[in-house]
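Every protein chain except one is present and positioned as in the full complex.
Letters A, B and C mark the chains as written, and numbering starts fresh at 1 in each.
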């Protein structure tokens, strides 16, 4: 069997943002924008900006002006700045209902918004999550601990093998996101680490 | 048979506008919209800009002006920014694309926009449209004729019966919309009459 | 609004057999209109859809070769408007009209108008429709043909002695009912001659007290009656065959909810007797085209004629699945004057089929739920047939009946058909409106349904059960 390995799986970077199953419409609050200042040039620069950003939808409203951008469909296989489908919704609930989108996925989208400066260590494999090397040992990492890249954060057991999962950043562990002894899937967030 | 009648069917009012089955036809009302800051040139430049960006939809509203761009169809297999058709709609209702809407309906949307002051006399029944009482007679109504309510405009033959269709308004016949001797369906527009 | 569309044919028309008609108009809407269009397409027949303004975007309009708007949304002004339907056939040159079910399908006058206008009506003659549509006349005809009718007294029963004679004639158990009655008062079920005198008298006394009128009549009392109907197919040459029975006992206020074929309770002998009787009944009126004879079946195996439907039935697919016979195509063939394409001995019931009618209604309160379908997924895979005209973003208009789809499950046996219906219901997604799918799902899990132990009265007790256990917890 080719399954013998010890921490062969490198801790992956945070996977691409989960594609929204229902186009979520991040609304830019109007009050944050100095209304009078918006003219054609400003609009153009916004459009260019939105094009570069990995948004699904962009909506803007100020006074009696309002605009909306929607990116959609099979992501431009080539040089698209973002691989994920992109949608931009209008004042109206322009939600194209995703007919058979799994409700589970829809819920998952509701994951906490990423705080700036927080990095999530995710699981590179499917298996059972353990915080320590054995039931009586001290956890590898707990909130408040400072960790370095390459430092073991936890163990994930799969096919009777214990895989040590290492941190890919330096920083302070803010939260352990999975209960000890529970199953995790690929890409699941394990630890929140404040970089620094 | 209960089918004997002579012009029993009253001429109905114009039926509700046919719902757009496919995202509305390209209507660029730009020139009709005089807006303070944004004029035709500005809109053109916006269109060009949006065309280059990987957007599916773009909507813009300011004051009583509003426009919307939608790119659709088989996604550009290559990275051509604008391989897809561009549709620009007016204050059109944001109709959800009716998935399996009959293509026929889509064509029908292309019907001329209702001009103010023009009334359409529609067919209250299914049958064959005749402009005159017999092949050699003068048509009941021709463009340029002034008609009164109750005046016979045409005959529709159904089940071997000749049904006289009367005008429901007073005004000038602007156009005859159906060829002599062709079938008409319920609600089909027969005559355009300028009220007055 | 557009003119009458003559669409380009979808592809090179190359019918394998000669089509029975060149062009057929379908005077209906919804799934049955689409069902007929599909049959026509398979036969290389051109189709004309008629539609009301409410159905402009309907699938039956999309998939027909031509389409004619015949009026506004109310049925009386469109689908029931005979001159408009006929005119639509005239202007499109349709040779025949298929009426589907409901609307004009059992309207003898419409059949006469078709005849007068030289249009073939796809169904039996006006005379047959009239005869079978009139309850008294239908019963008289059936009596003459030796078809068992529900036995009863000939009006009021005056004395105990007369009651004993009548009961002997119709067979026990009998029910004594107050002529002026209702609500169970003045009503007695009598199981044998011994207990008749006392119960007869009690009924009269009770009737007197309740209604001030002690006159009573008598009828055979059916023990847990089941609705069993037989599919009939006849041609213009006097051939009549049956396509086996359907069990339609799961109904609420005489509205069928679930139908299946074969019935879980008929013995081969009883099946033979019922089906033979149905053929005899149909032959007695010179029946042709598709029709259905409905019987009530007693627990003891006695069955009685209820009525005949002179059209294709909503539940015809269950018969199609177990016999592999396409009933609608056969309707088109015989209407064109062809002989039946099969003989009685060719009809073999194989496997088991169940149909659930999915209505746009609250599944437990049955209040209508029209609206827009925002998400839709119909089940597929082995043994599942879906008859529907729905599509995503379709709007269910409030003007017509509430059926949105028929889910039909076929299996090698009843157990497999039930299992498939369950998973079909579990993988059906209809969002935006409420449907009766959850009700069907619960029935499919019910021990009574699984064992086949139900009668036409079963839904009443089941609805009571639902009230006690609305969450659907395991029993």
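Going forward, a residue touches a chain if its C-beta (ideal position, glycine included) is under 8 Å from a C-beta of that chain, and two chains touch if they have at least 3 such contacts.
Quantities reported herein were computed from a predicted structural model and do not represent experimental measurements.
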Self-check item: Per the touch definition above, residue among C:77, C:208 or C:423 touching the missing chain
Solution: C:423
Practice problem: Specify the residue from the set C:388, C:402, C:435 or C:456 that touches the hidden chain. | Solution: C:388
Exercise. Kindly state which of the options C:300, C:339 or C:377 is in contact with the chain not pictured.
Key: C:377
Quiz prompt | Those residues of chain C which, in the complete complex, touch the missing chain | solution = 10-12, 14-17, 34-35, 38-39, 41-44, 59, 63, 317, 320, 324-326, 328, 350-351, 375-388, 391-392, 412, 415-416, 418-420, 422-423, 426-427, 441-442, 445, 450, 472-475
Quiz item: Going by the touch rule given at the top, which residues of chain A touch the chain that is not shown?
Solution: 1-3, 15-16, 18-19, 21, 72-74, 77, 85, 96-105, 107-108, 111, 122, 125-128, 158-159, 178, 182-189
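Throughout what follows, only the chains that are shown with their structure count from here on.
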Quiz item: At what distance in angstrom does the C-alpha mean of chain C lie from that of chain B?
Solution: 42
Self-check item: Centre distance in Å when chain A and chain B are each reduced to the mean of their C-alpha atoms
Solution: 48
Self-check item: chain B, residues touching no fewer than two other chains
Solution: 96
Quiz item: Mind pulling the chain C residues that touch 2 or more other chains?
Solution: 392
